[in-house]
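Before anything else, here's the structure in question.
One chain of protein is taken out of this complex; the other chains stay put.
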Amino acid sequence: MSHTLEELAGFVGGRVEGDTTCVIENVASLESAGSRDISFYTGGKHKAALANTQANAVILSDKHVSLITTNLIVVDNPLLAFAQIAKKLNPVKPKSGVHPDASVDPNANIDASAYVGAQSVIAAGVQVKAGVVIEAACVIEHDCIIGENSTLHANVTLCHGTIIGKNAIIYSGAVIGGDGFGMANDKGRWIKIPQLGIVEIGDDVEIGANTTIDRGALDNTVIGKGVKLDNLIQIAHNVKIGDHTAIAGCVGIAGSVVIGNYCTIAGGVGITDQVQIADNVHITATSLVTQSISQSGAYSSGTPLQENAKWQRNYVRFTQLDDMAKRLKRIETEFKNKK
Amino acid sequence: MSHTLEELAGFVGGRVEGDTTCVIENVASLESAGSRDISFYTGGKHKAALANTQANAVILSDKHVSLITTNLIVVDNPLLAFAQIAKKLNPVKPKSGVHPDASVDPNANIDASAYVGAQSVIAAGVQVKAGVVIEAACVIEHDCIIGENSTLHANVTLCHGTIIGKNAIIYSGAVIGGDGFGMANDKGRWIKIPQLGIVEIGDDVEIGANTTIDRGALDNTVIGKGVKLDNLIQIAHNVKIGDHTAIAGCVGIAGSVVIGNYCTIAGGVGITDQVQIADNVHITATSLVTQSISQSGAYSSGTPLQENAKWQRNYVRFTQLDDMAKRLKRIETEFKNKK
Partner (left out) sequence: MSHTLEELAGFVGGRVEGDTTCVIENVASLESAGSRDISFYTGGKHKAALANTQANAVILSDKHVSLITTNLIVVDNPLLAFAQIAKKLNPVKPKSGVHPDASVDPNANIDASAYVGAQSVIAAGVQVKAGVVIEAACVIEHDCIIGENSTLHANVTLCHGTIIGKNAIIYSGAVIGGDGFGMANDKGRWIKIPQLGIVEIGDDVEIGANTTIDRGALDNTVIGKGVKLDNLIQIAHNVKIGDHTAIAGCVGIAGSVVIGNYCTIAGGVGITDQVQIADNVHITATSLVTQSISQSGAYSSGTPLQENAKWQRNYVRFTQLDDMAKRLKRIETEFKNKK
């Protein structure tokens, strides 16, 4: 699908510098773009790539206009404009109908405009709304609801009663609604506590490949609207994640954690149970959060990477840190007394 | 399914305070319970919720009886009694038979009381015992054995020869019996070592969603009875986990690790290969275990979360820690000599 530069600029509310009539067929990186492509520049280390690009046009902001003489779309937020143009130039082909190799319960309710792929299983009581795409080999257990225009990629599992909002995208291998890890201890033996809540997913949510979200124990696990979850994330029972929060891969969130709106949580972070996190909190990679955070801001834990030999020496000193602190205090006192 | 409070108290060996004849239909949290529900209280921060609850009855222990005037079941272990009552009020409906859309090898042996869901694949030589439930889209490779009354949720993979005990519950996306990560190095190139052991899972084990347990290289990987594994755990080849140990999400356990009985391992912990861990060891979240632990007790590693700006300053000092320790020692010596 191709458009003129003028059409694209109008679509994203930008202005053209250069040839408004040139035809753009696709998006590409600065390095790989050719004469039919549009690319983008947001600053930083890609300056050389910008100077050398063969792109027909580049999307950038006012402050970078002077860096290049090719055709331009000038906007306030080049990355956003790029996302919108990339989507316009690469529209998803709609599909509908139930593949003959799917296994659909007669008591499931599938909108005529929805698609169900081969080998997928749709159980009784499921509601699949208009425009939904369920790719191959998904399992949708009984009484799930999948909102309008949501997409489930291949091999997704929705356990019974899961509710998915509109325009959600769920990637392969994700498991939504498995039982929470809830147990009572009976003289050393663990006794399962039935997990009776469900998972509710808001509109415009993305859930990455092989991510797991457990159902609530009694009340529900709730993922707010516009939340973006990367791959291999674990979200335990009764977690609540606020709207428009983004969480990167390999994060683990324990039971009953509450996370605010507009947070970002980088890869590999761990959050222990019951922790409450305010809005607009940003946590850097592989941090461990064991206490609630009531103020917005950026938070971190961890120690720096070093050459192994140097690290070994500092590593072992960590076990002496309290002793060092006391000795330092002592010598300060003695020194002061002596003066 | 409903019961009188007296019936429920008898079932868990507790005593009723209040109306023994009131009818309980379900369990609920203190916050959401209504006039047909029973809830529980174990102390701590839920005191306000207890005071305000609309539950018909509450399960608690003797020391909390004075906190509330509603109907009570008084027991030593309220959480355990709650688990038992929740299960009694929410019985799992038994199901049996092979779904017509399953793919079952004629040389598989499936008990008449077992259930096999749509699109599941059961290979030759598999033994599915009485009362087993295999939900949709599972793959059970050749020569697996699944013990009485075990449940496999949708999309579980059991690789060839895996043995599952009785009353196990395996959640969606779990992969049991994939090859271990065993390789020989041939002048820089990695050569696969065939993985010839199997995985043996004891009775009463739970395995979380998308958790992976690798087969042994030569001898077997062994998960003891009553072990509870959360989601997204990696258990490498030849690991042995003792009875009644519980492991939280996102833990990684490397090859040939041996873990004792009655241990708890919190989320995100890493354990390097060959480590041996005694009984009754408790490891806190995201700790790294690189050496064997021979004494029971609680163990930890890691550094605290701070505001990013403060953390930055401490973070960089970690690389100077050995130097600081030496300088502290030196000044102590000099100061002493001077006195």
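As written, the chains take the letters A and B, and residue 1 is the first residue of each chain.
Note that a residue touches a chain if its C-beta (ideal position, glycine included) is under 8 Å from a C-beta of that chain, and two chains touch if they have at least 3 such contacts.
Keep in mind that what you see is a predicted model, and the values were worked out from it rather than measured.
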Hidden-chain contact residue, picked from the options A:53, A:150, A:238 or A:303: A:303
Hidden-chain contact residue, picked from the options B:65, B:130 or B:298: B:298
Listed residues A:145, A:176 or A:232, member touching the removed chain: A:232
Residue in contact with the excluded chain [from B:29, B:61, B:157 or B:245]: B:157
In subunit B, positions touching the absent partner: 103, 119-121, 123, 137, 139, 141, 155, 157, 159, 173, 175, 178-179, 181, 183-186, 188-194, 196, 210, 212, 214, 217-219, 232, 234, 236, 250, 252, 254, 270, 272, 282-284, 286-291, 293, 297-304, 306, 310, 313-314, 316-318, 320-321, 324, 327-328, 331, 334-335, 338
Contacts of subunit A with the absent chain, listed as residue ranges: 26-29, 31-32, 77, 79-80, 82-84, 86-87, 90, 99, 101, 117-119, 135-137, 153-155, 169, 171-173, 204, 206, 208-210, 226, 228, 230-232, 244, 246, 248-250, 262, 266-268, 285-286, 302-309, 311-312, 315-316, 318-322, 324-325, 328, 331-332, 335, 339
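Simple rule for what comes next: only the chains that are shown with their structure count from here on.
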Inter-centroid spacing, subunit B versus subunit A (mean Cα positions, whole Å): 25
